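Note that one protein chain is taken out, while the other chains of the complex remain in position.
Entry: chain A
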């Protein structure tokens, strides 16, 4: 029996109605009576000492309510922003995490660093007053490039981080790798740069802080992917207010892609200031501020080497990476180039030994943290560029080389040399599917046709893997995480049979209101219109770790399933009592409870009603029908697949035209195929953006951000992208009750490698991202 709108149906989204009619409630749409407006005065310099701040003229400006500086926050005992994941260096020392004040205290370390918070009756008045603040800076020489920052003699950004080093980390067996290289028939080498990106959710970050002097409660409305985590950090580490007096609400959030995971200076300052002035305060970033302060992504420089035998089998892999952390360590920054990166360097391949070392360092740039994929796109990029290079060196077809070295479908569980245990998959199946979709074997003919038209054609493959469903708490705890990464859910029946589901996951585009409702509909037979999914409010939802790392369904959805199991268990007892049968004889399917071998049955709605109107009710059972569950995953999940890109390049202009795209992804079981496809489209588009268009650029000398607006930072637009052909192979995930793996990041992980391999295939030479027309043209016209 299948259920209408149940698991596996492309249910149209419940949340869409409000968004398509303009009735969503994004942060800037929310206003409070008596609210004042906050504006940040930001550093115009990349690196400078603050010798003095004179607020006198600004404070006297019209409409000014108050102005705060770092000294005020320190005097109030407010702590600095923290990094929640401790990384241990090779020599056993903990990573260097220099102080990170929300408002600068004695120095500014990147352009846009917060210097003062001006609050006025209107935004315009706040901006005008900010211009009257006199800051006496002693300007210092900045460094923005990670390799230069780690060189001796580079400007020193923090006293606490000698040599600008955050950590020098390693993973894997160096001796085994060295031995394998010594005996290898071939060694292939690459040098790749993973370009720095700005996440750019279309809704800029914003905050609205409120203080209730009567109850002493603070309420922060904020653009967050994880409001409970924000509350935890603001309470426990920053001392904004105790958790029971701090409510964090993340309403409709217009995209995140990682950038809204982190606890930032602006939100922290806004809620703190609301209490100081005892008035609601609102701050909304403009796009320039977003470019300057939203945590950036990627920014790795890597050298990698692959050892193979005479038969084309991989023997060992060696990777050395420098990772740019920016000016300060953001909330989860330290984990991205380490446990989200090094651990994925086995890719889909059987590699006997792997050794990876990562030096992370500070520069005078915006902090870098997790951005869609977080570490896994960087790993996939290194692995898949490496595989293509090795195949080329060995004169093998890149798909044949991969197929020869894939972990085989009967090898699970498969333990990699970089501490992951892959649980399921079928890599050859996905690769062959993608090859068929794009007619890989017909490429030579198409290339000849392009050549006849004066164009250069290329084809590129990326076989990616990611670790999602983040994460088993014990595992991440042992690797340095400061939190557990479980999820919570409550399933509450209302007396009349409708259901409210409270989830700790947070939707900012993913469609949880629909997908999670489908699970309830399917398992408990409740019409989807009668299911309400509530998220994003610490006063409503029991607790939550939020949404990132493609974890919502695998972890948050599993918590819902656990709560459903409890509902079913209780309902069986009630059903047994009402139908005068024994509990063992009660059977349940999709919300219908029946007595085995009879035609007696009760629906979930009838049982829920009995639970709230318990006139005839089991004596030893609590009334009510609401169940809570926490779910801690057993393992990561391992979505994987193959993307193939085909491009045609115009040698006259260097413009890369993506003529075809085939994706075959394994996401395990799928609840809503329509939403999954949409996630792949969006991920691939961001990956194409990275490969062709996007890149954060700083001026080397001044440290100024040169790509600070949509005029300079090239976002993918409709006419930059093709339509995509996508398909799925579904090997159910064995480690969660839904059998799901997660799909949100796959496209962004696979796409850059596939596209760059296609461009390198076309050009016959290496080129770094973004492959802009100019770069491609120069590559064509140089020897």
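In this section, contacts are C-beta pairs under 8 Å (C-beta built on N, C-alpha and C of every residue); 3 or more make two chains touch, one makes a residue touch a chain; residues count from 1.
Everything that follows uses one rule, which is that contacts and distances are computed from a predicted model.
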- [ ] Would you mind picking the UniProt name of the chain not drawn here, from "Cytochrome c oxidase subunit 1", "(2Fe-2S)-binding protein", "4Fe-4S ferredoxin-type domain-containing protein" or "Polar amino acid transport system permease protein"?
- [x] "(2Fe-2S)-binding protein"
Task: Residue in contact with the excluded chain [from A:479, A:721 or A:767] - done: A:721
TODO: Could you tell me which of A:222, A:343 or A:510 touches the chain that is not displayed?
DONE: A:510
- [ ] Pick out which of A:253, A:274 or A:746 touches the chain that's been left out of the picture.
- [x] A:253
Task: Contact residue for the chain not shown (choose from A:21, A:52, A:453 or A:478) - done: A:21
Task: Residue numbers in chain A that touch the chain omitted from display - done: 12-13, 15-26, 28-29, 200-204, 252-255, 257, 286-288, 508-511, 674-675, 677-678, 681-686, 709-711, 715-719, 721, 723-724, 747
